[in-house]
Every structure is written in structure tokens, then in C-alpha cells.
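A single protein chain has been omitted from the complex, and every remaining protein chain is retained in its original position.
Up next is chain A:
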Amino acid sequence: MSGFDETLQDEAEAPVRVRFVVNGRKVACEVAPRDTLVDCLRDKLELTGTHAGCEMGACGACLVQLDGRAIHSCLIYAVQADGARIDTIEGLSEGGVLADLQAEFHRRNALQCGFCTPGMLINAQELLSRVAEPGRGEIRDALSGNYCRCTGYEAIVDAIDAVAKARSKGGVAT
């Protein structure tokens, strides 16, 4: 045998009950201690808008809001998020929070395959909640943990720039 300890595997699989408020709704589900939050959201809660591109915090595809702040859902275990408020792309879309960003991304074609897009939007929202009118350099800097293979990033930067200007002009709450 390879020295594999079967009790370890049993423990890794033993389910734990966690509760969150996901997109404004209370949910409870059973997860394995080793399940990451992105796995839990995608597999258990069927919220597949949150994507996994690298599972090591390098690509930004898995960004969600946890208690209002953008976090990498691949870098935390579901059990660590027990009791937290989690907002995913689905909830933020339905709540209209991202509507202006989404409209501007659409208008400028700031996405191609769309796999990076939920993470991009959540990061953009986070940036605009911190900085009212970021410069283009600041936008690029803020997005530097969001990998996109399809676009050249420029339309994404343009879209965020335009929304930043519109929001600060119109005083739209962020």
C-alpha cells in the first residue's frame, strides 16, 4: 500500500452543514471540509455564473462578494464562509447592482467568450465602490488579477471608465 490513511479520506468527505445568505436568500447545505466556496456555489447551489479558471487565485474568474467585498471563491473553503453573506453574479445581476456596467460591457463588446466576465464585473464594481473616478492606469491596475484570453482588455477598461464617469456625474449610488 502507498501509506494512504483511509480515515483521512473519510474525514475529508464527512459532510459539514453550512449556512449562508446567498443572493439575499438564506441557504443551508452540506459540504465536505475540503470543498472550496467556488465548488460549493457551482455544484451544490448550481450558481454556475461563478467560474473557476485556475483554482489558485491567479485568474479572477471566481470572484464573488463576501459580506460586500470581492473575494476569490477558489481560495476559501466553503466552511470558512459559514454565516457569511455571499453575492454572486446571478444575484448582483438580478438586483440591478451591475446593470450599468453590464450595459456598457454589452455596448462596447467588452467580452468575447464571457468566461472571465462575471469576475471582471465584480472586480469593476469593487473598484468603483472604492474609487469614484479611477484613471485608465488605475483601472488596468485594479484588473491586473483578472485574466482574459479573448479580449485585448481595452474595451473592458473603456467600459469601466465610461461607467465611472457616468456614475460620478449622475451620482448613482455604488
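One rule holds for everything that comes next: contacts are C-beta pairs under 8 Å (C-beta built on N, C-alpha and C of every residue); 3 or more make two chains touch, one makes a residue touch a chain; residues count from 1.
Assume contacts and distances are computed from a predicted model.
For the chain of the complex excluded from view, the name given in UniProt is "Carbon monoxide dehydrogenase" [choices: "Carbon monoxide dehydrogenase", "Response regulator transcription factor", "Cytochrome c oxidase subunit 1" or "MoxR-like ATPase"]. When the whole complex is considered, the residue among A:Gln80, A:Ser93 or A:Ser168 that touches the unshown chain is A:Ser93. Residues 1-2, 4, 9, 12-13, 32, 34-35, 42-43, 46-56, 58-59, 61, 88-90, 93, 102, 105-109, 111-118, 121, 139-141, 143-157 of chain A touch the missing chain (whole complex, contact as defined above).
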